[in-house]
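Every protein chain but one is kept in place in this view of the complex.
Moving on, here comes chain A:
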Amino acid sequence: MVGPTATLTPLSRADGSASYRCPSTGSNILGSVNAPVELPARRDALRPEDATVEVFVKPGTAPGGVGERYIENVIKNMLAKLILGREKGYARRGVVITLATIGGESVGRGDSYLTLLPALIHTALLALLSAAVPLSMTFSATVLAVNASGEITREPSEKEAAAATSLHALAFSSKGHLLLNESQGAFDFDTWEKVHARALAICHGTLTRTSDGDVAMAEDVDGQPLEGTVRETVEDKLHQDYAWKTDAP
């Protein structure tokens, strides 16, 4: 299985940005984060001690609609819990996340964004890291399709997703806790349990917990665990950025 490819900070104007290419759907997502920014006063009335997280999803070849507004809400609710909005300089400010599909297949008008959800939140995470926004944890996510005979497909293509009886998007924190669970279609608990186990293996590999609570990751049939891919992308970027320091004699 070919993993996703990502680049950190491709843009110059935004505070942080990431471009992400999902191998299964072929979608190319560009994300940008501006934080902390001044927001018009009316929005911070409810929680003055916290930062306001705003997510904007822009489809590639169609005007935005209900589908975008819905998925924006899902992403916002998830990220708002991870972003440490009470850190110094963040209270009463905004964290504005913009995600645009700039290549590959777009989600059709009124279609579900579930297949694209992992790509969107991975892009958002990398952009947040690139903008150095304080986060309580990192995560990785995947989407699985279950067809009529109970077979589970990882990151289904558009065709496979259309033929599936149920679709599940799951995100796990860096410690392996379930962060996001969005499903659509008909399924029973047993199916979900199987999906959950498989998704955990995709994101974290076969888990081996050491005594101090660290999670060691190993490769299995699903190739390199996604958590590692996200980590490596950031590591590579840091390595590049600090080349002047590390390569110096």
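Keep this in mind: a contact is a pair of C-beta atoms (placed from the backbone, for glycine too) under 8 Å apart; a residue touches a chain by one contact, two chains touch by 3 or more; residues count from 1.
Simple rule for what comes next: contacts and distances are computed from a predicted model.
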Worksheet entry | Name under which UniProt lists the unshown chain, selected from "Exosome complex component RRP45", "Cullin", "Homeodomain-like protein" or "Ras-related protein Rab-7a" | "Exosome complex component RRP45"
Response to the item:
Given A:Arg13, A:Lys88, A:Lys159 or A:Lys245, the correct residue touching the omitted chain is A:Arg13
Fill in: Sole contact to the chain not displayed, among A:Gly3, A:Gly103, A:Pro134 or A:Gly223
A:Gly103
Fill in: Options A:Ser32, A:Ser112 or A:Ser140, residue touching the unrepresented chain
A:Ser32
Worksheet, complete the sentence: Residues of chain A touching the missing chain are 11-15, 17, 28, 30, 32, 34, 37-38, 40, 54, 56, 58, 60-63, 96, 98, 100, 102-104, 106
